[in-house]
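Right, I'll just put the structure down here and ask away after.
What you see is the complex with one protein chain gone and the rest in place.
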Amino acid sequence: MSKLFEETRSLKAPVWGVIPRAAWPLVVAIAIGALIYFGVSPLVGGFVSKVMLIVGINIVLAVSLNIVNGYTGQFSMGHAGFMAVGGYVAAGIVYYGSIKLWGSADPAGGILSIVQEGPKSGPLLGKGDFLFVISCLIGGLVAAGAGYVVGLPSLRLRGDYLAIVTLGFGEIVRVILQGSHDQIQPWKAADAAAMPVYELAWKLGGPKGFNLVPTYTTLFWVYFWAVLTCIAAYRLKSSSSGRAFLSIREDEVAAQAMGVDLTKYKVRAFVFSSFFAGVAGGLYALDIGAISAGDLNFIKSFDIIIMVVLGGLGSISGAVLAAVILSILPEALRDFQSYRLIVYALLLIVIMIVRPQGLFGVREVWDLKIFKRRGGGLGGSAGGAP
Amino acid sequence: MTQFLQTLFDGLTVGSLYALIALGYTMVYGILKFINFAHSDVFALGVWMTIVWSKWLGLGQPGAAPTPWYMGALVLVLAMASCGLVGFVIERVAYKPLRSAPRLNVLITAIGVSLLLQNTGQLKFVFGPYPKPIPSLIDSTELFSMMGVSVRMADVAVIGTAAALMIAMQWLIFGTKLGAAMRAVSFNTRNASLMGINVDLVISFTFVVGSMLAAAAGFLYAMKYEGQAKQTADSMWVMLGLKAFVAAVVGGIGNVRGAVIGGLLIGLIEFFGVSYLSSHYRDAYVFAILILVLLLRPEGVLGKATVEKV
Partner (left out) sequence: MLDVRGISIAFGGLKAVQDFSLSIPRGGLYGLIGPNGAGKTTCFNLLTGVYTPSEGSIAVDGVDVTGLPPHQIAVAGLSRTFQNIRLFGQLSVLDNVLLGLHLRGRHSLASTLLRTGFHVSQERAMAAVAMRLLETFGLANRAEEQGKNLPYGDQRRLEIARALATEPKVLLLDEPAAGMNPQEKKALRELIQRVRQEFGVTILLIEHDMGVVMNICERITVLNFGQTIAAGTPDEVQNDPKVIEAYLGTE
């Protein structure tokens, strides 16, 4: 039609460059995970390490929820439900998988998964680590599948209806998991080993929760995933798909008129977001060595929502920052435990009235003026410095 | 047969509680178009106000004389008044500044208010973190038994009071000038204010009435479950409130009669599910119904479908 558009149509895909661009996030994730695990953790000691671990898992949760609630402006209140799905799947795979594969539910990880403090020895990765990594991935995938199912009706439900449906989803997940059968205890490993997989799949401990799962989650794995989540969220945000997400949040009618397929993108957001929630669930379960659906109720979903809202709906760095602050705060305010949630609640109300877009809105920390001024020749006050 | 009738009766009793709470959700939604998440906490507050006022008046405590019915009614009125006041304050402080804000913001604020109420209630100098017994304001022995269905005084009081309040609401909304103003605001806020209706007043009034109904539901809940120990921080309260919200949606949100029908329906579904399917999944039935209704008939049983103007 017009010369203007020819360029986009005659695109040829250069093959080079794919591998480095696809691979560097992995490298960075491994590097940062290793740095924190081997470098920072021994310096700061056990308690701080533990807090850092919670921070890391919350980063994964907040950044992933932000994709649904922040980017597309839908309102999911069932993030803990996706976390529970992923967590139970991962815990089930690791627990019964260990029993099936090597006859006992003892941890069998390498250096990267040794939970205890102190000097570590042995191979970098043990046989259990592969099981662990795969279990988190499958947990994420199953959660993503659940996200697909929940995301589908999202087209027909605007705003607060969707909020209630997702909340209902989370509660249904909880109720169903609490209705599962008793877990086969570790000392009956032989029984479990003889049982077919489909029978084991429903022996998840019921209301007592799923316990005595071997632990693998260390700071390395948590920050490995946290970095991956952030990079993935960033790549999404700064691409055409990300703009499509944001456009839905800004104005659904206009977005559709611009050719944005609402169903496709809303579902995509859910799938993507719940995948990482599932992974976070896996990390959480295999850190504590137990998971209980009762703990992952809508209060937990609210906690994550508060992080997203505080950080800024749509801001990755904002979500990270909020996750850090809101995970450390309760530890720092242990003596004021009963006031913690009151403070949170007031924070939510005040933010909504005073700064409805959250700390950063859709922007990122590095978009702030203070960071921009240095580079720019137009700089105002900073320009005067010699 | 007996099991069927008993289930039916229990379902209707609890369903009428849901209906009372659902009325509050529906009225606020009708006017402000958002889910007042804090409504379930106002209901819980109703239960606590019943406990507090009874204790203050020395009613229904262990060893005390049976409570005369008019004292019970006094507790009901006091609970309704205190919750009405709380509803008024919530609206003025938290929601009013957000009148023209996106609905998502209001929703988040409502969650904040809900958390605030819950956790304030837990403080030592408010209601405290420990379970407290519900006073027995009403004779709990069996009144009569019909075809194996046991009917207690409390059940009669619950259904009777709920029905009376619902009829009063019907009259208020469709038979008074204030009700006409409420309907006008709910139809089109801007036009209503152009017609000289004091919109702020109507909205405040709606909140107060909704909160009072929730308080009444709380009081009746305390009648039904008298003697049991309850905790302030229990997700059960939110759950009850949510089921009532589901009732409002199922009936057609914004529709007063729909809320009543939805409430009874949800009560029945819950109890029949529990007694004929499995008690494990009690909460799941209600949400499954919600999702079903939203997918098949998003406007609810009595609601009207609307087209967004572009």
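A and B are the chain letters, set down in written order, and residue numbers restart from 1 in every chain.
Simple rule for what comes next: a residue touches a chain if its C-beta (ideal position, glycine included) is under 8 Å from a C-beta of that chain, and two chains touch if they have at least 3 such contacts.
Only a predicted model underlies this, so the values are computations on that prediction, with no experimental measurement involved.
For the chain not shown, which residue from A:255, A:323 or A:353 touches it across the whole complex?
A:255
Quick one: say which of A:174, A:268 or A:300 touches the chain that got left out.
Considering all chains, including the one not shown, the answer is A:268.
Out of A:246, A:328, A:346 or A:365, point to the residue that touches the absent chain in the complete complex.
Counting the whole complex, the residue in contact with the absent chain is A:246.
Return the single residue from A:99, A:112, A:236 or A:291 that touches the missing chain.
Answering carefully, the residue with contact to the hidden chain is A:236.
With the missing chain put back, which residues of subunit A would touch it? List them for me.
Subunit A touches the missing chain through residues 1-2, 4-5, 7-9, 11-18, 21-22, 232, 235-236, 239-244, 246-247, 250-251, 253-262, 268, 272, 361-362.
One rule holds in what follows: only the chains that are shown with their structure count from here on.
What is the distance in Å between the mean C-alpha positions of subunit A and subunit B?
35
Enumerate the contact residues on subunit A facing subunit B in the complex.
Those in contact with subunit B are residues 73, 75, 153, 156-157, 159-161, 163-165, 167-169, 171-172, 175-176, 178-179, 253, 297-299, 302, 305, 309, 338, 341-342, 344-349, 352-353, 356.
In their complex, what parts of subunit B are in touch with subunit A?
34-35, 94, 97-98, 101-109, 111-116, 118-120, 122-124, 129, 235, 238-239, 242, 245-246, 249, 278, 280-284, 286-288, 290-291, 294-295, 298, 308, 310
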